[in-house]
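Heads up, the thing below is written out as structure tokens.
All protein chains but one are shown at their positions in the complex.
Labels run A and B following the written order; every chain starts at residue 1.
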Amino acid sequence: MSDQSPKNNMRLKLFVPVAVFLILSGLFFFGLTRDPNVVPSALVDRPLPEFTQPSLYPEEGVFSKQELLGDILLVNIWGSWCPPCHAEHPFFLEISETENDITMVGISYDYSMEEDRLFLEERGNPFDYNVVDLDGSLRIDLGVTGAPETFLVDQNGMILHRHIGAIDSIIWKDIFVPFLEQIR
Amino acid sequence: MIPELGNFSLVLALSLAVLLSVVPMIGVQKNNELLMTLSRPLCTGVWVFMVISFGCLAYAFLDDDFSVAYVASNSNSLLPVYYKFTAVWGGHEGSLLLWVLMVASWTYAVSLFSRNLPLDILARVLAVMGIISVSFLLFMLFTSNPFDRLLLNTPADGTDLNPLLQDFGIIVHPPFLYMGYVGFSVAFAFAITALLSGKMDAAWARWTKPWTNAAWAFLTIGIALGSWWAYYELGWGGWWFWDPSENVAFMPWLVGTALIHSLSVTEKRGVFKSWTALLAIAAFSLSLLGTFIIRSGLLTSVHAFAVDPERGMVLMAIILLVIGSSLFLYALRAPVVKGIASYTATSREVFLLINNIILVVSVAMILLGTLYPLIHEAIYGEANKVSVGAPYFNAIFLPLMGLIVIFLSIGSISRWKKTSMDYLKSQLLKVAVASVLLGIVIPLVVTREVNVPIFIAVALALWIILGIGRDILTKTANKASLLEGLKSLSLSYYGMQIAHLGMAVIILGVCLTSHYSIEEDVRLAPGEQIEIGKYTFTFQGVNREPGPNYAADVGTIEVQKNNTTYMTLYPEKRTYFATGTVQTEADIDVGFTRDLFAALGDPRGDGAWVVRLHVKPFVFWIWMGAFLMAAGGITAILDRRYRVREVRQQETVTKTPGAMGSLKGA
Partner (left out) sequence: MLIHRQQKLAIVLFIISGSALAVGLVLFALNEGLNVFYTPTEVSEGAVPAGQSFRIGGMVKMGSLEKESLEGTEINFVATDFCNDVLVSYSGPLPDLFREGQGVVADGALNELGTFQATQILAKHDENYMSAEVKASLDAVEDADVEVCQQ
């Protein structure tokens, strides 16, 4: 007995690293299954924030939230300095042709109204309303982290969906169309 | 066409790697020399195709080929050229490609520089590294192929590289870190080979040591660069946060440090064999966890670019298999490599064992702290969130490091097998008294204040430095002149002492910076000034200036010293166009004895800004110390004894200084 037990002890000791590692793996497995990686927007299912902001074209004066309500709104935050915005621009032109019941609202950053106007003139203007977020307050209210971002708003002014990044026909079909089918 | 070529090379590399991991193993089994010899050309092949593949991805970036999904999501036509190149490893897929390229490179290097290894050992080592390549190539091809195309919907431009990563520090940080992580795979492969063959002798340790040193040196530099990057790019002047991403790089480093020391014992005395093997497995396992804990989203951190739990699962499965099977192999085979040798309680072996225990305990503590939030949640439910902050890590780590430094000088001055207490006393008593006295007197004279942590830190640093001096004097005492004595010492001895000196420099840097930094957050209107230490900072306002792919608010801060203009700092606040991300760029004047640091906070009306101004004495020493450590590791590699051909000559060399020293000690 005295001969046998120390040897067994030695052997068992060698399995300690494996055991420690298995416990750790259990923990990792728990960690991986735990963290659902969706970052929901705080604004979804809440009303579009109130705002009153000037038009990109000074002669049109000022727009407020109330003037826009009633239709389905597609609110796009963009800037002429933003390459992904250039990328999604042709697709917006397409939607503004085909989807007649959607009111398109463009909100541009205040970096250069001159260049924004030039951009729309050269490449076409998909927006029914062009708003400039002069003091940045609308961006803050919407919790915008960058451009482009697009919000889908229903007839009652509730935000249905927020999309970060450029939109193309696939994203439109997969994500936006199901929402539109609900409210049309 | 080029991306397809890259993809094709990846597939070719995979097929060759599969052969590499199977053929030599069969060769060893059947004792077929031809099959074993095949390992060399096979790993050359894997390496060549990995290089081609990496080149193709780099080309796609430089060429703005946004039809490649990975390029489109990590680059932008406005991005400066050098960042386009570094963006290659800016995301998950690309960094995985870089990682596998490095495995292939280390494998290739082993096949080049180990011409004198016995063929069966070389074949097994290369095959084990082949298995690692295969696992991660499979993972890359099936879940995260960097060459996936967006052919139907090619975007006109990319979404840009994360602005945090648009910086010089990040250009070099991941490659060094990965070189370190991956480099431990060589020691790992050697350990697995030893367990398989049952042969683990002094020669084995001598083959493994230089590779371990090299990996460790790379990892040291990688961690130092990461901390440097955090210091100036994350903007707030801290240089170590005990963030999960830092901890997972630090843990393999600590285990690697333990491994280097235990390899010396195995090399010189033939003991601690199974312990050394376990450390080699642990160092690489922690490296794997380090790369992938962060990537899998298990612990969210600044480096978690691509967080995707499903990928994480696959990755975890691979890692489980690699680590689990090697630990299992260890459990079964470790008794085979047991060493027999005798040593006494005051021998160098024991002091190095203490060093190893302290290092491993600190790793365990850091691992516990890093994973504790997860453990807490697992026990108390997901609603119970906790976080473990820097106080935990500091309270654990600093005392342990103090302890290890005390043993550092004793260990490096003591002898193998048996060191008499009298010898230790004769060597170290004066050193101990001198470092304690000077540790109190020097700071007292310079600062005229009683600050116990500073006393302790300075005393510990002096304990190392004076210990090195004492040891060199002893070792050269019997030579005609000091110079001649210095020439007679081996490069691996110098390497050790340089690395230890680096440790002393880091201790000084860390402690002086933490205690004597002056940090002010102030609200300054244009023209206003503030005095910090010897310096007067005058805020001259903020101007908007354009950059290549961003617009920046640039602050102008004039610094005066002794009423004369000293320099001007230009901290920036950048807004990147493509993403709209705001990024703080601190401006730092780096100096040998102090850094001046300025960062812009946020505007507070009427042109006034909150400005963060630091005067940080000796912060540069932290990175200087890390550099010394790495230099020490490299110096030791250059020792002639690691050139395999000269194995026999060495045997006599190492015995002589010990014998003479003991004569003198008696």
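Methods note: contacts are C-beta pairs under 8 Å (C-beta built on N, C-alpha and C of every residue); 3 or more make two chains touch, one makes a residue touch a chain.
Everything quoted here is computed from the prediction, not taken from an experiment.
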Only one of B:Y59, B:Y392, B:Y566 or B:F627 touches the unshown chain, namely B:Y392
Touching the left-out chain: which of B:V11, B:L321 or B:I357? B:I357
Cross-chain touch to the chain not pictured, restricted to B:G94, B:G183 or B:G601, is B:G601
If the hidden chain were put back, which residues of chain B would touch it? 162, 164, 234-236, 241, 243-244, 297-302, 342, 344-345, 354, 357, 361, 364-365, 368-369, 372-374, 377, 385-396, 399, 521-523, 573, 581-584, 599-602, 604-606, 610-612
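To be clear about the criterion, only the chains that are shown with their structure count from here on.
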Whole-angstrom distance, CA centroid of chain A to CA centroid of chain B, is 37
Going by the contact rule set out above, which residues of chain A touch chain B in the complex? 10-11, 14-15, 17-18, 21-22, 24-25, 27-37, 79, 81-84, 86-87, 109, 111, 144-147, 165-166, 168-170
Chain A contact footprint on chain B (complex, rising order): 76-78, 153, 155-160, 274, 278, 281-282, 285, 293, 296-300, 307-309, 312-313, 316, 320, 323-324, 327-328, 330-332, 334-335, 371, 374-375, 377-378, 382, 551, 577-581
